[in-house]
Structures are given as C-alpha cells and as structure tokens.
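Presented below is the structure to which this report refers.
For this depiction, one protein chain was excluded, whereas all remaining protein chains were kept in their positions.
Order of writing sets the labels: A and B. Residues in every chain begin at 1.
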Amino acid sequence: MRIGANLLIGGTLFAVVVIAGVLAPWLAHTDPVMDANLMNAEEPPGGAFWFGTDAQGRDIYSRVLYGARISLTVGIVSQLINTVIGVCLGLSAGYWGGWWDDFVSGLTNLVLAIPSLIFALALMAILTPGLTSLLIALGLTNWSFTCRLARASALSLKSQGYVQAAKVLGYGDVRIMVTQLLPNMLGPIIVIGTLGMGGAVLAEAALSFLGLGIRPPFPSWGSMLSDARDQITTAPWISIFPGLAIFITVLGLNLLGDGLRDILDPQGRAGKA
Amino acid sequence: MSAEPLLQVDDLRIDLALGDERFAAVQDVSLSIGRGETFGLVGESGCGKSITALALIGLLRPPLRLAGGTVRLDGREIQSLRPAEMRRLRGKRISMIFQEPMTALNPVSPVGRQIAEMFVLHEGATWQEAERRAVEALASVRVAAPERRAKDYPHQLSGGMRQRVMIAIALACSPDLLLADEPTTALDVTVQAEILDLVRDLCAAKGTAVLMISHDLGLIANACRRVGVMYAGRIVETRAAEEVFRAPSHPYTSGLVASLPLLGARARQGRRRLKEIAGVVPSVAGFPHGCRFHPRCGRASDLCREDDPAPTPLPGDGLVRCHHHG
Partner (left out) sequence: MAEPAPETILKVEDLAVYFPVGGYFRGRRSLPAVDGVDLELKKGECLGVVGESGCGKSTLALSILGLQAPTRGRILLDGHEVGAGMDRMARARIAQLVFQDPYSSLNPRQTVRATLATPLRLHGMTDDGEIDARIAAMLAQVGLRPEHAARYPHEFSGGQRQRIGIARALILRPKVVLLDEPVSALDVSIRAQIINLLLELKDAFGLSYIMISHDLGVVEHMSDRVAVMYLGRVVETGRWETIFTRPRHPYTRALIAAIPDPFGGTRGVKVTGEVPNPLDPPTGCSFHPRCPEARAICREPPVPRLEALGQDHLVRCRRAAELAA
C-alpha cells in the first residue's frame, strides 16, 4: 500500500489539529474564557502571549487551541450524521427502487436545490444558537451528496452475482444491504465524508461569524473572526491565527480525503490477470 | 514454387510495461498468410492473439509496445511506418473487425455515413457517390432494405446487423487483408454461423485474405485453411486445419482437443470423462521458464524446464514448438 504525499501531509495536518484540540487543557496557557485582562488587550504576538491577545485581553493561542475542539466536534459529528442519513436513504433507495426510490430522489433533489449553508442558517435561526443546534443544523442539511453516491453504488452493485447469490441463499434485504452492499461501497463514501468534514468546519466558521453558531465568549474560530472584524487593520493577529487554523484544518482534511481515495479506489478492482 | 506471401511476420515481439517492469507478452511469433488465404489464430485469454493483430495493423498503444521483429505486407516492411503512412494503409490494404460492434461503431453517426466515409477517405469519392456505394455495400452484407437501414443509428440495429455493418465498413475498399478479432463471440449461435459464412463468401469474392482470431478451436478449424495455436505469447503449433483435430502435435493442442466436448462425440462413443489439462493459464508476468507449457504438460522432462523449444518444421507446411511433439 503506497502512502502518497496527500495522505501523509493531510494526515499529519489533521493529526496536529486533533492533538491540539484533545490536549488543549494541557497545552493552553490560560483559560480561554475567564482569563480576560483588559490590561493586556490587543498585545501583538510575543512573550507570554504566543499569538497575541484580543480586544478583551484573552490569550489567542489558548483560544485557538480550545477552538479546535469545537471545530473538530462540529466537523466530525455533523458529517457522521450526514453520512448515516445519506447512506441509509441512498442505499435503500438504490436497492429497493420503486416508490421509495422515487420519494428519496425527490427529497434529495429538494434538499440539493437549497444551498446547504442557507438551509443551516434558517434552521439555526429557529433553534437556539449553541453547539447542539449547530450539529443538528449541519447534520440535517448536507447529506444529499452521500445519498446520491450511496444510491448510485447500490444500483450498480445490486446486479453483481454475489448479491443475487445472497438472495438465493435466503438472506433478507437488510442483511444483504449491510453485509454485501455496504462494505463494497465504503471507499467513495469515506472519501466524501472526509471532504465533507472540511466543509462542515467552514460552515461552522461562517455561521459563528454571522453570530448564529457558537456565541461568544466561547472560543470558536468563526466567532473569533467575527470579534476581530473591527481590529483587522490595527491588530491583524487577532484574525490571522484563527483564520490560519481554519485553513490548516480544512486543507488537511481535503488532502486526507484525496489520499484516502488514492488508496481505496484501486482496491475495488477485481479483474482477470 | 510458392508465390510471395501477402503477409510475412517474422519474430514479432510485443512488450507490456507493468509498473517499472517490462514483460514480453508476445515473443518470436512468425507466420505467413498467402493471398486470399484464411489463417486462424487460436488461443485462450492472455495468449497474445489479439495484440498480435493490433500490432500488424499498427494499433498498439502504451503500455503495449512493438519491441522487435518485422511485418511485411506484399514484401514491404510496415512495422515501423510513420502514423500518417499507417493510416493510409488502414482500410485500404489492411482492415479489422472487432468482437463488440457497439463500441467499434460511432454511436452518433448513421451507419450508411460510416460506410460512406471509407470511400471518401480512401478512394476520393464524392459524398453522394459514396453514400450510393454504401447502400450497395449494405446489400452485399445481406442486410434487407439497405436504403432504409443506411439511415439507422447503431443502437437501432441488432447485434448481428451491427456486425454486418462493421464488415461492410472493413471490406468497403476491398483490402488485401482482413483481421477479424473474435467477430462472432458476442452473437447468437445461428447468427454466428451466418456471419462466418458471410465473411468467407465476401472475402473469397474479393480475394481478401483473412486472419481470424478466436478462442474456439472448432470454429477456427472449420473456417480457416491453416491454423496457428498460441499459448503464453508464442505460436506453439501451425497446421493445416484438418490436421489440428485429427492429429495434433503439440501437447497443448492435443490436450485442448481431448478436453472439449465436441458435438456428436457422446452419440458416437458414449459419455467419457473429459481429459483435463491440469493447472491454469499463466499470466504475462508469470510465464514459466523454459517451455512455457511445461507445468501443465504430461510429457514434460528436465529439458523442457530448462530449454524453450525452437520451432520444428512438420510435413505439410506446419511447425511445432515442442521437445516431445507428435
């Protein structure tokens, strides 16, 4: 199994972010919310404050680390919800066909027609802002891609001999979908999932920036960017570091997704020597 | 005194690049086809018969590469012609038909037009003239209502009809040599018979020689005058068609003949256990050392494991590559 550059770089970046988030309590210098000393407001990077301080005098370095927790949680959990919904709907639609397929396809088209961010925005406006609401909103609005993919895979796989063999051997429909179809379509779904995580991180940043995601004073990279709007020319470091964190995370996830695709794709081929 | 053969192939070698390595997929292949003769090349998947034909007509693409040998058409060497010159030969002197007509025909062009293209390209005819001759060509391949069929698109025709169209295109300019790569494998049995008869009749009428490729030994023995049996990239036996079944010389050929359930055999001799050939067909990356058939051969000796046999001539313009032939 050749590990390509994409996988290596992407994996490393992603691992760095994960470690930062997990070990935040030990790596951070201050409490990200409470340790606000107006005497230290808008200090440039250096000395005790590696990334400088923001308008409230909070250590940006610590806030970025804790922000990783939020971004990763949102990215991973919401994408997990997306994948589960998408796979359940798409796999069953492709396999059973008929009216269920018509219904799911119609639903997918409907959801696809609404830009997911706007959709999430609308949902957030209804629900009270916060992490759980964010997870629900992002989780419920971005499953169409996965659904399409799962459906197409199910359609092409269900005519394979081993699926028919399973039917003849007495396997029930659900067992066939889970044991015969699902393992053979995981590759592209994992790739889409990984890429989707990057999208979720960006969406969280956007929503928090607009004030509809994580509300201050909790350190979300998006809300940090929002807070720093007024100081962009006077204290640019307040925006740069959270922005860089978002960039590295999404880049890492994208490269990871590409790298996974390189490994998982060729393995699916089972042809004559 | 035999006339100069139309096609003379000597020591053809085709390499396959897999990763960083290069394997000889076809090696030391020599054959000759006389004017108007039908020659059959028979073998299993991976033996190299199809890529040999592609090499003759200059259609090899990477990772395959012509790595040695000469191909002479009417005395003139063609294996290293420039692409532009090879293009002039294709359709006019050498033509090819393939197994799956649906992929060989242009799906967005009416079939009449595809045939007409041949006349325009190679014989400088006007489109009007060419379309008229295309309808004649369709009639010659026994398509009913040819004027109407000429306007159809490939997907509107049945498999057998599409194959006829492909034959019409290939034979439009009366080439000297037709390469037919498994032309009937994808067709129904009754249609197969018709298509083979058609190819035979048309080529006989035009004096076109045919190199027919198939995995079906019975088909080849029936349709061709001489047969070349390929195994693992080599021609292991060349015989007159009637000798191949009656008195095969190479253990692979005789093994094949003994293992095939021939129609009529059970009625004559009762059901006998078919004689199996042990082992599996080797892949390009794993051709055995020495004689390539030795792992599966009942007559294999130490000599066979070491030494790749050179061709031995057989009476009646045949040859065999075996240390223990006959």
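For this structure, a couple of remarks:
As a working rule, a contact is a pair of C-beta atoms (placed from the backbone, for glycine too) under 8 Å apart; a residue touches a chain by one contact, two chains touch by 3 or more.
Keep in mind that this is a model prediction, so the values were computed, not measured.
From the set B:T70, B:S174, B:N222 or B:T312, the residue in touch with the chain omitted from the display is B:N222, counting the whole complex.
Shown as candidates are B:I277, B:C304 or B:L319; the residue that touches the absent chain is B:I277. Considering B:F39, B:F245 or B:F287, the position touching the chain not shown turns out to be B:F245 (whole complex).
On the side of chain B, the interface with the absent chain consists of residues 44-45, 142, 158, 160-161, 188-194, 196-197, 215-219, 221-223, 241-242, 244-246, 252, 255-256, 259-267, 271, 273-277, 280-281, 296, using the contact rule stated above. Taking the whole complex into account, chain A touches the unshown chain at residues 160-162, 164-165, 167-172, 175, 179-180, 183-184, 268, 270-273.
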